[in-house]
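Following this message is one structure expressed as structure tokens.
Omission of a single protein chain aside, the complex is shown with its protein chains in their original locations.
Right, chain A next:
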Amino acid sequence: MHESLLKQWSSDGVQQENVQSLDKESEVEEAAPFNVPFYTECSEAAQAELINQCEGQFAQLEMLQNQIIFAEPDPDESTQELSVNRLTAVAAELKQWQTMQPELLSPNSEVLLAVGAEELQKLNSQLELVFSCSQAKRDKLRESLKREQKWLEEKKEVFRAATEHVANQRLENERLSENRVLRDTKKKIQKMKDYQDRLMETLADILEEHFPLPTMETSVNKKKKNIPQDLNQDLLSLNEILELLMNKTLDTPHDPYVRIDETFWPPYTEMLLRYGIALRHPEDCFKIRLEAFY
């Protein structure tokens, strides 16, 4: 339907100092069929009336145009400020709007009917367009809502899984830390035990080497051999004495004293007392205890 005709022409240098292309003025023209369907529905009388009306208006237009052309150009107008010019024009337009009386498009009811019908059709098509547009938009929104809900569900699931994971991790962590403390303590205990064992062994070695029982000395005191031999039978070694003292201190801390009897070889007892390893009971001189080293 739309037939476009592209016409171009360039002028031959009105201002010859200018480059030709600068002066070019081209025209794109379109001869579109101007459709006025409602004319056919009107009666001939109505058409004639309309045409008369149009002719009258065109005559008025021509008259006004002539008035504009022949009006004396205001010499001040060109120098006038643009905004002042605009203000005058707007004021004039406002005045015109105020004085204008609303009038009927045409006194002929047939024409009015046709125009009204056309307007309604136009409105109808526009509203249909709006309707389809809004429907499409609604569908799109619905779809996006669905998508968003799905997305929300997924996120919720992820959140749940993550929370669970965190809880698991925390539990695991706690268990691990308890275990570790336990293991550390065990290790320390083991270490302490080892250390104690080593100490004990060393002590035993020293005692065995340097503090033998009096039975071992056979060369001296042959005369009194009978007497010490009697004693020797159930004498305690220094090792045993210390053990006894230590066990007593640990087992009954409220009463760490050990009674001295004939199984204690006096020189050993004396040595322990002299070097401050053992203490005598302040009231009972037959009782001794281990010095409080701790």
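Assume a residue touches a chain if its C-beta (ideal position, glycine included) is under 8 Å from a C-beta of that chain, and two chains touch if they have at least 3 such contacts; residues count from 1.
Keep in mind that, in the parts below, contacts and distances are computed from a predicted model.
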Report summary line: Its UniProt record identifies the chain omitted here, from "S-formylglutathione hydrolase", "Centromere protein M", "Ribosomal RNA-processing protein 43" or "Geranylgeranyl transferase type-2 subunit beta", as "Centromere protein M"
Report task. May I ask which residue of A:Gln65, A:Gln149 or A:Gln169 touches the chain that does not appear here? Result -> A:Gln65
Query raised in the report: Hey, which of A:Asn85, A:Ser109, A:Asn168 or A:Asn247 is the one touching the hidden chain?
Result: A:Asn85
**Report entry** Interface residues of chain A (partner: the chain not displayed)
**Finding:** 2, 4, 6, 11-12, 14-15, 21-32, 34-35, 61-62, 65, 68-69, 77-78, 80, 82-83, 85-86, 89-90, 93
